[in-house]
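For this depiction, one protein chain was excluded, whereas all remaining protein chains were kept in their positions.
For reference, chains read A and B in written order, and residue numbers begin at 1 within each chain.
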Amino acid sequence: MADPMKIRANVVGDSTEVKVLMNHEMETGQRKDAQGKTIPAWFIQTVTATYDGKTVLAAQWGPAVAKNPFLAFKFKGGAKGDKVQITWTDNRGDRRTDEATIA
Amino acid sequence: MNQIRWRLAAGVAGVALAAFAAHAPGQGSTVDEIAKYRAALQDGNPAELWEARGEELWKRPRGPKNVSLERCDLGLGPGVVKGAYAQLPRFFADANRVMDLETRLLYCMTTEQGMADADARKQLFGNGNDRKSDMEAIVAYVTSESKGVKMNVALDDPHVREMYALGERMFYFRGGPHDFACATCHGEDGKRIRLQDLPNLTTKEGAQKAYTTWPAYRVSQGEVRTFQWRLYDCFRQQRFPELVYGSDASIALTTFLARNANGAAFDAPAIKR
Partner (left out) sequence: MRMSTCMTWVAVAAAAVGCATTPSDSEVNAKAAQMLKASFKEAGQAKLDRLDQDDTQRTCSLYAGKALPKDVAARIEAANLATIQYPADGKLVGDWKNGEKIAQEGRGKQFSDDPQGAVGANCYACHQLAPQELSFGTIGPSLYRFGRTRGFTDETRKYAYGKVYNADAFAACSNMPRFGHSGILTDAQIRDVVALLVDPDSPVNK
């Protein structure tokens, strides 16, 4: 399983601001190694954020996203002490879920 | 891979470049736009992922003796990490040697944790998610605990004084087929290689700016790189043979530069191109 994400969530006005750092190689599948062989594609395909049982962000990613991606987003609502979950799945079938408490 | 970040930068820089392409000196804008790109990268520094992994590695019992690095003395007492990096390198009587952080960690891994030297040195530089470097993660954690602390390398010990003098000599040593020394690139104000600004390491300000921002997440490498790596890679580009990790020359140079940075607040792990 991949390394944990680093998630920070803060209440800002009537919204919650979430910042996520994900640990992922995000290999495009276009690069070749020193021997000329193509390095296989390995990248996050979906990202979902949930709060209070509801999906607040759903994203479909591809090889254009940087290695060790940083995602920042806001959603309406959210209260201090509540939890936000982030889940990603990648093209190898790996998945990772982490959660953070809103500050 | 880093395309989103580069697309952002290209979008910003592309306009500037298009407007100034006709004029030979359009350098101010190009360099400024890159500075803006770098500032935008500060939020969400992937180095934090290394710091988290490093903290876990520091605290977990490992090696044949199955003990944690919390018994490692970095100069402020066993297990004391806060502020430790800002006072390194220093002389360690138990090892009878002046050591920087990386050498001290190798020492603790082999003596306290019982690892074979070859095992402790197995993956000093990370190379992708399936070849992670424990050393780089632990260094990221330990250095993060010196953030905000003023550099305070002491010269009261004669061994450290000697390393400082040797480091200074090393800095000016011209060698290899290109006649390069550290001073060739880092000996004057306001110089750059291509578009990469070069700190003048012979001045206090230059040394402070440079030394307090390593280790750093190098976007182009996709890895956190430490000061031992920085020296290794400089010598590679100087056309020298390979610098041995934790060698006396590397510690001498680190002592010279760290001491010259005294007084500045440590600000790493940072993020660089």
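By our rule, a residue touches a chain if its C-beta (ideal position, glycine included) is under 8 Å from a C-beta of that chain, and two chains touch if they have at least 3 such contacts.
All values reported here derive from a predicted model rather than from experimental measurement.
Trainee: In the complete complex, the chain left out here touches which of the visible ones?
Mentor: B
Trainee: For the chain that's not shown, point to the residue among B:Q87, B:Q113, B:S144 or B:S250 touching it.
Mentor: Of the listed residues, the one touching the omitted chain is B:S250.
Trainee: For subunit B, which residues lie in contact with the unshown chain of the complex?
Mentor: Residues touching the hidden chain, for subunit B, are 17, 20-21, 24, 26-27, 30, 155-156, 161-162, 164-166, 168-170, 172-181, 183-185, 187-188, 190-195, 198, 202, 235-237, 239-244, 247-250, 252.
Here is the rule we use: only the chains that are shown with their structure count from here on.
Trainee: Subunit A to subunit B: how many Å between their CA centres?
Mentor: 28
Trainee: Using the touch definition up top, name the residues of subunit B that touch subunit A in the complex.
Mentor: Residue list for subunit B touching subunit A: 1-5, 7, 43-46, 48-49, 52-53, 128-129, 217, 222.
Trainee: Using the touch definition up top, name the residues of subunit A that touch subunit B in the complex.
Mentor: My answer: residues 2-4, 6, 19, 21, 23-28, 31, 63-70, 72.
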